[in-house]
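Here it is, the structure in full.
Certain chains of the assembly are absent from this excerpt, and the rest are unmoved.
Think of it as A, B and C in the order they're written, each chain with its own count starting at 1.
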Amino acid sequence: MKREELTEMIVDAKARREISWESLAQAISRPPAWTVAALLGQHPLSRPEAVTIVELLGLDEAVIPTLTRVPMRGSSKDAVPTDPTIYRFYEVIQVYGPAIKELIHEKFGDGIMSAINFSLAVEEKKDPAGDRVVVTMSGKFLPYDWKE
Amino acid sequence: MKREELTEMIVDAKARREISWESLAQAISRPPAWTVAALLGQHPLSRPEAVTIVELLGLDEAVIPTLTRVPMRGSSKDAVPTDPTIYRFYEVIQVYGPAIKELIHEKFGDGIMSAINFSLAVEEKKDPAGDRVVVTMSGKFLPYDWKE
Amino acid sequence: MKREELTEMIVDAKARREISWESLAQAISRPPAWTVAALLGQHPLSRPEAVTIVELLGLDEAVIPTLTRVPMRGSSKDAVPTDPTIYRFYEVIQVYGPAIKELIHEKFGDGIMSAINFSLAVEEKKDPAGDRVVVTMSGKFLPYDWKE
């Protein structure tokens, strides 16, 4: 079974059973962003997590090995995403990418923010002028370090 | 004068005069991320800001109109950035983009995080297991709203 | 079910039953351009709207959750559209894009026309020298606004 087909089955089942991402995350005691990414095919579940999800969504147990495999990551068929909600983050890189790079180097020295030792949260911030989406990315700073 | 040539002049002058982005931001009383993006050609300065920057960096006054124009935005010549520090943010979109989309929709409904009514901060979070880069993006939620 | 397969089913059913887009729009009391975009997979329907459409087109009720989900937007597989009717709008961006940008900045200041708080109409204008297609796009002006 291709992972994308399983992703479609998950999304369909979630809609039919009217279960929220939030409650799926709680069911496996994982942060929401991690859980959604995992269920959309970007992270492997542990076996008990997979069993829980399969039950909650009413999927066939045969999909468990696919859910627990490390997936081939990467969600966008095109280099530039077309969905507006996702594109805005691509736009942020186009407009602020080099500035973020300069600030990381000025604050930390030469290196990167890890996208592996990393977490991400999407939160709502109430604001009378219009509520705000706050996305916080936290990644370990990795200095360029030539270690043989 | 092409904006890219001015960007190079700014970066060279900043290095020669050993001025930090932080202090340039303070000089014009603007947030650091906004300031760096502006100086790298992604936002226009007001005239007084431009005058301050030109003085601090010892640039020719003739560049002021270029600094105060709304620029043609977008920093990456390639659809996929090659610099590792910038690429990690592209990777975040590849791995977490659809999950962020799902969570925005679950929390706010159908719509996007604005990248225009938006701010961004790069901060350092001390951590005994290795300091962390924390990038916070805050954008107004814009619901799909068909208004004629 | 993939959204594209549902789109094909909708288009086939509409042709077989000889129902116009206009009448589908009226049936759900929505503007025509919004309705067509939604049925082609670019906007979610509310549940009652989905029920009405399913009945009118004789579709299976099982497609309702797909119709009411926020879709992954973006219709063109290629960065440059090949269909001549659609391509002309791409050409308009190639020829007039920077001019529109300059005029928005001159009239409103630095910012964009929202494509989210947005509406669009396609109308016919009678003209003895040949009738004209008039496409009106109305989007809220969003000023660049750095709000933390």
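A few notes on this one:
Heads up, the rule we're going with is that a residue touches a chain if its C-beta (ideal position, glycine included) is under 8 Å from a C-beta of that chain, and two chains touch if they have at least 3 such contacts.
These numbers come from a predicted model, not from an experiment.
Of the identical chains making up the complex, 3 are displayed, while the complete assembly in this file numbers 10 copies.
One rule holds for everything that comes next: only the chains that are shown with their structure count from here on.
In the contact between chain A and chain C, the residue numbers used by both copies make up under half of all numbers at that interface.
At the far end from chain A, in terms of centres built from Cα atoms, lies C. Put simply, the C-alpha centre of chain A and that of chain B have 23 angstrom between them. Averaged C-alpha coordinates put the centre of chain B at 31 Å from the centre of chain C.
With each centre defined as the average position of its C-alpha atoms, the distance from chain A to chain C rounds to 28 Å. Residues of chain A in contact with two or more other chains: 80-81, 83-85, 129, 132. Those residues of chain A lying in contact with chain B across their complex are 20-22, 32-33, 36-37, 40, 42, 73-76, 79-81, 83-86, 88-108, 111-115, 117-118, 120, 122, 124-125, 127, 129-142. Within the complex formed with chain A, the residues of chain C that make contact are 1-2, 65-66, 68-69, 72-76, 79, 115-116, 147. The residues of chain B lying in touch with chain C in their complex are 31, 34, 43-44, 70, 72, 98, 101, 105, 110-112, 114, 116-119, 121, 138, 140, 142-148.
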